[in-house]
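Omission of a single protein chain aside, the complex is shown with its protein chains in their original locations.
As written, the chain order gives the labels A and B, with residue 1 at the start of each chain.
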Amino acid sequence: MNLKDRIEMLGKMKSDLAGKDFLLTWEKSEQDLRIIIEVASIIKEMRAKNISPRVFDSGLAISNFRDNSTRTRFSFASASNLLGLAVQDLDEEKSQIAHGETVRETANMISFMSDFIGIRDDIFLGEGNKYMREVGAALDEGFQKGVLPVRPGIVNLQCDMDHPTQSMADLMHLQDVFGSLENLKGRKIVMSWAYSPSYGKPLSVPQGIIALMSRFGMNIELAYPDGYELIPEIVEIAKKNAMQSGGSFSISHSMSNAMKDADIVYPKSWAPYNIMQQRTQLLKTDDKTGLKELEQVCLANNAKFMDWEYNEAKTKITRNQNALYLHCLPADISGVSCKQGEVSSTAFEHYRIKTYQEAGFKPYVIAAMMFTNRFGDPAEALKSILDRNRKRVDL
Amino acid sequence: MNLKDRIEMLGKMKSDLAGKDFLLTWEKSEQDLRIIIEVASIIKEMRAKNISPRVFDSGLAISNFRDNSTRTRFSFASASNLLGLAVQDLDEEKSQIAHGETVRETANMISFMSDFIGIRDDIFLGEGNKYMREVGAALDEGFQKGVLPVRPGIVNLQCDMDHPTQSMADLMHLQDVFGSLENLKGRKIVMSWAYSPSYGKPLSVPQGIIALMSRFGMNIELAYPDGYELIPEIVEIAKKNAMQSGGSFSISHSMSNAMKDADIVYPKSWAPYNIMQQRTQLLKTDDKTGLKELEQVCLANNAKFMDWEYNEAKTKITRNQNALYLHCLPADISGVSCKQGEVSSTAFEHYRIKTYQEAGFKPYVIAAMMFTNRFGDPAEALKSILDRNRKRVDL
Partner (left out) sequence: MNLKDRIEMLGKMKSDLAGKDFLLTWEKSEQDLRIIIEVASIIKEMRAKNISPRVFDSGLAISNFRDNSTRTRFSFASASNLLGLAVQDLDEEKSQIAHGETVRETANMISFMSDFIGIRDDIFLGEGNKYMREVGAALDEGFQKGVLPVRPGIVNLQCDMDHPTQSMADLMHLQDVFGSLENLKGRKIVMSWAYSPSYGKPLSVPQGIIALMSRFGMNIELAYPDGYELIPEIVEIAKKNAMQSGGSFSISHSMSNAMKDADIVYPKSWAPYNIMQQRTQLLKTDDKTGLKELEQVCLANNAKFMDWEYNEAKTKITRNQNALYLHCLPADISGVSCKQGEVSSTAFEHYRIKTYQEAGFKPYVIAAMMFTNRFGDPAEALKSILDRNRKRVDL
């Protein structure tokens, strides 16, 4: 289908995304998720065809990373730039935030000419998503009381609960590989814990994956060793989603068994929920001894499950011995980035390029989240872009 | 009045701002200050009406912060972006400046494609403003000798003497609240020291306020405990200004007395002038023990004046029990950001949103300083912007 027809089709879906932050996929309707993915896909095609989707002549996109990041940072910068916004980092080391300034005040101070704020805050369990909502409430007040000329939209770039730009990029990748979202119905996807020689990895990726993929009729199997639970409420959401979408949801405790007949596998390490709770307390009190001890306990516990590695033997169990491998990257690759890790080097190498392509959807997902936040009728806005025919490389 | 008429009115004032750095408000004529405020206000209205005042297709604005900052940093970034410039940080930790490179050389090296340099240098008394002039002299030489294609303008983003983007934003806020600059005549504004459990806060805000507000016929009362003097020369300037503008200037040593019948109050902590001189010496010699001792002495001294808190009792003394509260933010709010501070939480809460609005003028003040530095006839330039009718959100 050409761009014009795709945009016309898109116009048949009514968006409820305008003016609303993107914090959790499960707060959005299935149709809204489809709209974002289609807008992302159209913008991707536009850029590939040298059509510039730039809609802002000026404006800032604030990048607020409370944890390290390369790929999400660059994805956010790319999306902002594509739409015409300059990224301004809110670096807490550089700023006065670290010195007791309230979230409420800062949210307004940085937003006089801001159109979007992207936030990563995934270290403290129970805090990250809450922080984003605090920022949102401050922006609401500022906008209502005439402090801010527009209400900047917030994009969750990973919190303690969800990692929606990741899971939506993963979903776009599945759409790309399997041909359509409809083709995902009935597919088995295994979100599996995997061994890693590190600890404290956030829960947001597995949580985000089970909560999102369960919306599209897939059969989800969540596999992890005893004790490596996710946040129970989010598991419940995934269960309910699966039931409603005509898929299924199950939990198991053997990686090998889980992989049986899988169409899609996502082997990735994470820390146990209750450990993350303890860790959050220790981080808050800055208890360095406690943190060291907890790390030792965790690593020792992890070490019991070194056979939770995705490798060729496990690949053979999957459907046609060829399940699609997903990862948010970087993966802990045995013999490459660590001695023994989440995935064997041969299993990873087989899908290495595909994981790069998977990651390549993220900038467009973010751009689509921004675009649909700002334009109530995204199809109409995209049509204007198509009609004006401005070039990205402008010669 | 509509934008077209406002621009026409503006055109009746002849600007002397082109090509001149903005370092101290008292180096500018009253008319030039009025021009900046009107240009800022027009640009603000344009942006609100989705008219893009972007005038640079490319170009850099250098951000040189020698002290921490959130709001001024974002204001500078916003202003630069609005006019079409990309911000490039000159981060002395990243750069070679820290390794003995001369100011003169660096000023030229960063300016081959720069249109503006914003500098914050407020830590060393007797140094910050001097440093800006050194940079300016280096740029003059570079431009005259053909090194630089244009002479980048310098904007003082806070020095040891003045904080002109702050005081001018405050003045715009007063204009907004009281209806016009003319309406400020005869109003009583109290710039008062206030208690804070920290020390070493710069003098530039109170100095900037008394030196600027005295230009517009206000009755200035500067209140502080004995020993908390400002730089004497700047106090003299404020006195002279007040006389010339038909206002008055007085100094007193009781916050409560000072607040009597005040229309506007600005309670804010600062360090005593002579302490700042000692501190500058200690900082220069990196005398950590001396700095610790000085801090102890100062905090002990501060603690004698914990009743210098702006609170409801003091509010009641002001005109109609309702003086406008100003602050450059962040304020030390008792029970919120500290145990006991500059302002009680109820007094602050009453004007919290207004302080946000106050801060919201700063990006436009900076944009106007840049705009009038570059365009000798700002009204004509604004008219071109209005006529071309380019949109900020371009759909």
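Points to keep in mind about this one:
By definition in this document, a residue touches a chain if its C-beta (ideal position, glycine included) is under 8 Å from a C-beta of that chain, and two chains touch if they have at least 3 such contacts.
Fair warning: this is a prediction, and the values are worked out from it, not measured in the lab.
Touch with the chain that is not drawn comes from one residue among A:N2, A:N68 or A:T289, which is A:N68.
Note on the undisplayed chain: of the listed residues A:K20, A:R54 or A:R104, the one touching it is A:R54.
Check B:P149, B:G186 or B:G227 against the missing chain and you find that the one touching it is B:P149.
If you put the hidden chain back, the residue from B:Q31, B:T102, B:N322 or B:T346 that touches it is B:T102.
Contact residues of subunit B toward the unshown chain are 54-60, 84, 86, 88, 90, 94-97, 99-102, 105-106, 108-110, 112-114, 141-142, 145-149, 374-375, 381, 384-385. Seen from subunit A, the chain kept out of the figure touches residues 47-48, 52, 54, 65, 68-71, 73-75, 77-78, 81-84, 86-87, 329-330, 336-338, 353, 356-357, 359-360, 362-363, 390-395.
The working rule: only the chains that are shown with their structure count from here on.
If you average the CA atoms of subunit A and of subunit B, the two centres end up 41 Å from each other.
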